[in-house]
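Got a structure for you, written out below as structure tokens; questions coming shortly.
Left out: one protein chain. Kept in place: all the others.
Chain IDs A and B follow the sequence of writing; residue 1 opens each chain.
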Amino acid sequence: MPPGRAHALPSGMTQRLRSLLFVPGNRPDLAAKAPRSGPDGVVLDLEDAVPSGDKADARNAVADVVGPLSAEVPVYVRVNPPGTPWHEGDMAGLPAGIAGVVVPKLESLSQLIEVSGSVSAAGIVAGLETVRGVMDAREFLGPPVTACYFGAEDYVYDLGGVRTDDNAEVASPRALVAVAARLGGVTALDMVTLDFGNTERFDREAHEARALGYRGKLCIHPAQVALANAAFLPTDQEVEKARKLLTAFAEAGGTTIAFEGQMVDEVVAARARAVLAAVDGN
Amino acid sequence: MPPGRAHALPSGMTQRLRSLLFVPGNRPDLAAKAPRSGPDGVVLDLEDAVPSGDKADARNAVADVVGPLSAEVPVYVRVNPPGTPWHEGDMAGLPAGIAGVVVPKLESLSQLIEVSGSVSAAGIVAGLETVRGVMDAREFLGPPVTACYFGAEDYVYDLGGVRTDDNAEVASPRALVAVAARLGGVTALDMVTLDFGNTERFDREAHEARALGYRGKLCIHPAQVALANAAFLPTDQEVEKARKLLTAFAEAGGTTIAFEGQMVDEVVAARARAVLAAVDGN
Partner (left out) sequence: MPPGRAHALPSGMTQRLRSLLFVPGNRPDLAAKAPRSGPDGVVLDLEDAVPSGDKADARNAVADVVGPLSAEVPVYVRVNPPGTPWHEGDMAGLPAGIAGVVVPKLESLSQLIEVSGSVSAAGIVAGLETVRGVMDAREFLGPPVTACYFGAEDYVYDLGGVRTDDNAEVASPRALVAVAARLGGVTALDMVTLDFGNTERFDREAHEARALGYRGKLCIHPAQVALANAAFLPTDQEVEKARKLLTAFAEAGGTTIAFEGQMVDEVVAARARAVLAAVDGN
């Protein structure tokens, strides 16, 4: 990419959300402990983690816990989706001081407009987890949405498919969500890994996700947080290679060179610069 | 998924079409034997299986065979595609009593409107097997289309590509067809497996297809029917796991639990319920 071309990352992408740890809204005990694992954000969940009968209690528990918790870590609240009996109450009861509201199963611009009428300062994290929401994401990702996640479990349920270990059934929608996020200037977060003891799978998925343009991953267990925090930064090897490559490219005066068996031109150099920028606290 | 959210499967999806067995329209002898393998539907083919010179004879043979055959199994007729010299005659000569007409190489809403003017009661099974038809499927899947299939052989021919054993060249369009079918409320049927002696491949493809949201598979040999019928139902292992999981989830009062190393919340439970529903004759 020639230097004359503006290619700044959209502002939404500067938000660091390598790990977003979900905690059931009805478990204030877990919420209090959530910062210990070092997540970039914590989500207090009023949706799937809370049974119908406990929705009101959970809302109160969330309101109580946000104050102290948000002094330690950015706190988000996931409300129940538009169209459910709890959605409006959840939105009306959003406590002050949260970093954003997570709206699951968002699937259209009109829904977003309705939802965003109820939100004041905080940004929206859009849950893309229905077939329609994923396919139409490009139409509604953008302010006030600052981030989005791909919800593979709900997506496959909505599709009528089967979740498998190799994730082949979500390859296309997973790629599409990252693309729509990029076009909307929004941070993309990868699906959960339900088998929380399987660190190999989490790690593999996180690296795939980073390659696809994702900036972080939803976590449903504190043990997943450190894995995500590491996986969504360049590796030491990548940083080392980027430094050497840029030195060699500069010494050649910016002309195409062969470096460690690879042809290097401006775009490869630009990617190396992005690696270094990501490490320097992007 | 919270219970407050309407998530009934579209009505088209309740049609059971795990196996749709194709028989050349000019082979009444094979048609008569078709029910023996137990397919959910039989297609009498006037298109690719019949040479140009035999089209009229095949039409007559089909008309003769539909009556007795449809007493045993739902019978479909595949006509020649819109734009060919045989299409209108095929449509005009559709025998009474068929479960539906299969229209190959459908690619636009205007084509569908034209075709559906000629069909009375029977539903349409849309063949998506051109690049345009696959890419634009979302625009025209819906009533009177009740089902569709992905035609990989024709698709790759139209694309100017090469069919390979690993199906990598059809990964994207195959996923897209299932998605368009879901959005249109239509049953999706997976591509044929031409090497009919390769049961491993058929089985692998059927399981991939089910994961992607397909409900059945085209069969071009009676030996493929039993494989399809088995593959598009949940396995005993899935049913067993779904039962146990739902019991544990209910005992916990619907709150998030860890079950066999996996985090289980409402959406995972909903998927387990769908597994049981599929077995109970959905």
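Quick note on the criterion: a contact is a pair of C-beta atoms (placed from the backbone, for glycine too) under 8 Å apart; a residue touches a chain by one contact, two chains touch by 3 or more.
Since we're looking at a predicted model, the values are computed, not measured.
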Option touching the unshown chain, where B:32, B:63, B:122 or B:171 are the choices: B:171
Selected from B:122, B:135, B:233 or B:276 as touching the chain missing from the view: B:135
Touching residue (missing chain; options B:19, B:37, B:80 or B:256): B:80
On chain A, residues whose C-beta touches the chain left out of the figure: 1-7, 9, 13, 138, 171-172, 175-176, 178-179, 182-183, 208, 210-213, 215, 253-256, 258, 261-268, 270-271, 274
Touch residues of chain B, complete complex, unshown partner: 24, 26, 47-54, 80-81, 83-86, 105, 131-132, 135, 153-154, 156-164, 168-169, 171-173, 192, 194-198, 220-221
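Heads up, the rule we're going with is that only the chains that are shown with their structure count from here on.
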Chain A and chain B: spacing of chain centres that average the CA atoms, whole Å: 35
